[in-house]
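Please see the structure below; I have some questions.
A single protein chain has been removed from this complex, and every other one stays in its place.
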Amino acid sequence: MMTTVDVTPETGGKKGSPVNPRSRVYRPNAKYIPILATLALLVIMYSAGVANYENFGQPSVIVNLFRDNAVLLVVTVGMTFVILTGGIDLSVGAVISMTTTLTATLLQGGWPPLVVLVLVLLLGSLLGAGQGAVIHFFKVEPFIATLAGLFLARGIALFINQASIPIRDETWKAISEYRIPLADGVVTKPVALVAIAAVLIAAAVLAWTRFGRNVYAIGGSADSALLMGLPVGRTRIAVYTLSGFCAALGGVLFSINSTSGWALQGNGLELDAIAACVIGGVLLTGGSGYVFGALLGVLVTGLIQTIIIFQGDLNAAWTRIIVGVLLFAFIVLQRLVTRKVK
Amino acid sequence: GCGGSDGGDGGSGGNDDGKITLGFSQVGAESGWRTANTKSIQESAAKAGIDLQFSDAQGKQENQITAIRNFITQKVDVIAFSPVVTSGWDAVLQEAKDAGIPVILTDRAVDSQDKSLYKSFIGSDFIVEGQKAGDWLVKEYEGKNEPVNIVELQGTTGSAPALDRQKGFQEKIAGNPNFKIVKSQTGDFKRADGKTVMETFLQSTPDIDVLYAHNDDMGLGAIEAIEAAGKKPGTDIKIITVDAVKDGMTALSQGKINFIVECSPLLGPQLMDLVKKADAGEEIPARVLTEETTFTQEQAKEALPTRQY
Amino acid sequence: MGEQSPVLEMTGIRKVFPGVVALDGVDFRLFPGEIHALMGENGAGKSTLIKVLTGVYTIDGGEVRLGGEVVHINGPLQAQQAGISTVYQEVNLCTNLSVAENIFIGREPRKFGRIQWGLMRKRASELLARLDLDIDVSAPLNTYSLAIQQMVAIARAVDISARVLILDEPTSSLDASEVAQLFAVMRRLKEDGTAILFVSHFLDQIYEVSDRLTVLRNGQLIGEFKTEELPQVRLVEKMIGKELAALESLEDKAQRNRERTAGAEPILEARELGRTGAIAPFNLTINAGEVVGLAGLLGSGRTELARLLFGADKPDSGELLFEGKATNLRDPQVAMKRGIAFSSENRRTEGIIGELSVRENIILALQASRGWTRPIPRRKQDEIVDKYIKALQIRPADPERQVRNLSGGNQQKVLLARWLITEPRLLIIDEPTRGIDVGAKAEIQKLVAELSDGGMAVLFVSAELEEVLRLSHKIEVLRDRRLVEELENTPDVDADRIMQTIASGATS
Partner (left out) sequence: MTILKNRLFWPAAILVVLLVINAFTSNQFVTVRDGHLFGSLIDILRGSAPLVLVALGMTLVIATGGIDLSVGSVMAISGAVACLLISDLGNQNSVGSVLLIMLVAIGVSLLAGLWNGTLVAIIGIQPIIATLILMVAGRGIAQLITDGQIINVQSGPYATIATGFFLALPVAFLIAVAAVVLITLLTRRTALGLLLESVGGSPTASRLAGIRAKRITVMVYVVSGGFAGLAGLIYSANIKSADSIAAGNLIELDAILAVVIGGTALIGGRFSIAGTVLGAVLIQALGVTVVAIGVPSDATLLFKAVVVVALCLSQSPEFRAKVFGRFKPKPVVRAEATA
């Protein structure tokens, strides 16, 4: 096709290298192996629960899993974006507490629900954007910038009100009590649907938009991404904004779930979210992982919790130990399976 | 009770041996007090022949909500829990009610307006505890007209006991302008933090007359700090604490603490009574107060040998 | 073309890094439809000039005109929008992404805002086919060798059809055929009116493809010349500021070396050693004092073979004899204990530790082999490091500078120094002259020859056939990840002979 001056040797032989047994069929799957392994282990864990505990097999166990972990799920979605760029966001739990406290306070003060909703979501995003800006422009480590954000958000929440505040607003209550029947005797709530929607949207954004791909690129190598002419600063700030938004949304869901606001709400949630991401195969150094993985991570932690509750005879000490043991077993198995298949 | 007839149904679903199943969601294991509370509940459940489904929420409301929902799925007969916070239980309590499972609150209250969401609340009143502490102080300084500098070691910022014990205490001492809370800072209910904070109090405030600690542990930590500063706890600085755990009572009997307001963790037996009644559909009182008292140094010496925790 | 006005004009460019004046009043012009070579020694300031132009570094003085207008470019994104497309010296791609994405990221084909993956992959395959590269474009880039990554970077830059195309040492790890493909593409673009800025240390390539050249030395402009009017020797003189005699003397030396091959005892022997998916089982013997060259095309398995001999990868068949005894090179540490050294072709990710200083990078391997409890005394460190900074002309000659801030060629020298000070019995060097200027390259070749004279065995991997021919006693030819032939480097062996083997090599 191309005429060249040199006598270039025949290079067609490169195509089907006889020594290369790495079958082409396996290749596209290789990147999904961690996720598939996680999924398989999740199923095994669930089956073990069904075999061991009465009523574990009820569909409501699975349905409740989504509903009880809706907040964590939404927050984890935001966290996934941040981690994919190689960053971390410690402020999410605190943003939740700030959001719930503010929501409850404002609703108590008679503000219209829609205004409150928009306001708190905006505030969460703003805080996220601020963190992103500090991280990008001043090259402050994400860890320390978002830790400051954590102090700030929870500080604001505690400053507003230390006590828990009930929400008596009709709209909030109505959403909180609204049930969506799925099957006979199985109901779910709007919060679960919001969470699932968040996962689907995030997955689509990551897979099919430029923004999503830029996120991966930055995580792979921010320097290279910059040299490739990608909008690194913009993307990075957007990612933290998104995480702030997700955390605020999580806070709203929390306030709907519990019709209350409290400054200590969501304490330690950031670690749960990070753990869920990592369990789901998202690489903390950035550039690799999927939202569905993070979803599986949330389900794994949720399922461990459910198993512990169904076990029912563990005191605090044993609860911790068993959680640790299950986590360990899961992670090691996941590691071994992926290593073997590779 | 309205859930009585359903309760039997739930019982048969939960287990076949006809035993009552109680789902209990504990706040966590944040202090020795809480561990004693857990133990009391576990032991008295065993004694009363009640199947206990125990779950530890590690201080998180979301975990508790999850646990309660799972109890509903498991079709337990009765649910009891010590709420992490006061607000935010309406939705899940409604679900329990719809499933016909009676709910009993222990130790901490909820602020639901619909009182039919739970059957009973058994536990102490933190505000009253604060008031008792205030009362003692007011009495102690009765007739003396000198300024009294008080420092306060609060519990975990934002937690119900911390807020209420502060509130009750303040109410009582507000009447006398001599009483002045000069420093108030959280010691997170922990011994070590109580010590560190007290060290700083001692450095920055020359004459402290009274220490009010929201629990024994912080008070015990503070005693260490006071002793290290070369002062005599109980004499140079009067100390009031809440809880009356064994270590606290010992210090009280040794004269290192002046007054302890009891906050008994031993709710188990009373709770099991209520559980049985609730399961049987019997009428039960909406508020059950734990039997608690206060201790002076003399009373402590008497009570100490028979203390269980 | 001369009468046209320049598409790009830089005047009085100055760039200062803490402690170094990288560029000092440099002028540079680029006309549409020309291939302009930027020449200079390692550290002369070529890459810096390019990075200043594309806004990676801010300018400390001077101005840039694009199409006659003064522009202030703030970053690569803006440069790209202004029609400047660049391949930077070190491969700067996101290796976690697929090949196709690396080519198209930032400009993915979209429909309703949704990336069209299928179309993207198809276009990527087509584009690479134009560079005669047939690879799976949906595989992550990090599954491919550095040379392929380099091709992908070129494909990306070429596809961003721009007014100005900048190629900073794109050919440093490409073999002859790939270079030919690249040049063909460059000529086509040139005909279409694109202005191309080209950096290379291969003088032959410069003379083959460039129309005009600008020479830098020590951050200063030496001059702008028409390529055809400047003989090679003069160019080298201009670059290094003195005459280059080293090359000639080496020629003799290599000749002499060829006569003395047999008789030495084997250091390393591979028997049916192989690794599935990487390299087919092969037999290879390396004798003391012998330079063994590996020749082959891009992706032919040279690197894979070399890694096996160092224990960087684990073989899954065959055995390895070290001085006649079977050894299991479990990991590099074991290999080092035996006296094997390996310098990777991928200096950025497998070579230098950017954050550490030149000194620390140089002593790293030696220190590792001594173990952490026996630190090399500081005085000795300084001694060794100074010696090698001088010997290899590492610039700036400041041992405490972060390696990250050195020019590419100087980083390569640091790596070489790292291995030389361990005084290995077998030195495996993968593309050691990659990105190294003519002068230094000659020095390094001389060094290799000397070392082998002194009894060291060397496994020499290079995409540059000339070099392999000049240095090796024995040449192993690879094709399709299979060792197809072993040639004694007799005088009748030349590039054509090897190319023939590669082309017709028995793939039985």
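In order of appearance the chains are A, B and C, and numbering begins at 1 in each one.
By definition in this document, a residue touches a chain if its C-beta (ideal position, glycine included) is under 8 Å from a C-beta of that chain, and two chains touch if they have at least 3 such contacts.
None of the values given here were measured: they were computed from a predicted structure.
Under the touch definition stated at the start, the shown chains contacted by the missing one in the entire complex are A, B, C.
Residue in contact with the omitted chain (choice from B:Gly88, B:Pro102, B:Gly221 or B:Gly268): B:Gly221.
Within the whole complex, the absent chain has one touching residue among A:Ile62, A:Ala129, A:Val187 or A:Val278, and that is A:Val278.
Screening C:Val16, C:Leu487 or C:Ala503 for touch with the missing chain picks out C:Val16. From the options A:Leu158, A:Leu193 or A:Val337, the residue with contact to the chain not on display is A:Leu158.
Not every partner is drawn; the one left out touches chain A at residues 134, 137-141, 143-145, 147-148, 151-152, 154-156, 158-159, 162, 271, 274-275, 278-279, 283-285, 315-325, 327-328, 331-332, 335, 339. Remark: the residues of chain B touching the chain excluded from display are 29-32, 35, 38-39, 154, 157, 183-186, 188-193, 195-197, 199-201, 203-204, 206, 217, 220-221, 224, 228, 230, 247.
Within the complete assembly, residues 14, 16, 60-61, 310, 312, 331-333, 335-336, 342, 344, 349-356, 360, 363-365, 367-376, 418 of chain C touch the chain that is not shown.
Just so we're on the same page, only the chains that are shown with their structure count from here on.
Chain A and chain B, compared by their mean Cα positions, are separated by 35 Å.
We define each chain's centre as the mean of its Cα atoms; on that basis chain A and chain C are separated by 41 Å.
Each chain gets a centre from the mean of its Cα atoms; for chain B and chain C, those two points are 71 Å apart. The multi-chain contact residues of chain B, meaning those touching 2 or more other chains, do not exist; every residue touches at most one other chain. Among the residues of chain A, none is found touching two or more other chains.
Of all the residues in chain A, the ones that touch chain B in their complex are 54-55, 58, 60-61, 64, 67-68, 71-72, 104, 158, 162-168, 173, 176-177, 254, 257-268, 302, 305-306, 308-310, 312-317, 319.
By the touch rule above, chain A contacts chain C in their complex via residues 1-11, 13-15, 17-22, 24, 27-28, 31, 207-210, 213-214, 216-217, 219-221, 223-231, 287-288. Contact residues on chain C toward chain A in their complex (touch as defined above): 54, 56, 75-77, 79-81, 86, 88, 92-97, 101, 105-106, 108, 110, 113-115, 129-130, 132, 134, 136, 138-140, 156, 176-177, 180-181, 183-185, 276-277, 279-280, 297, 299, 301, 479-482, 499, 502-503, 507.
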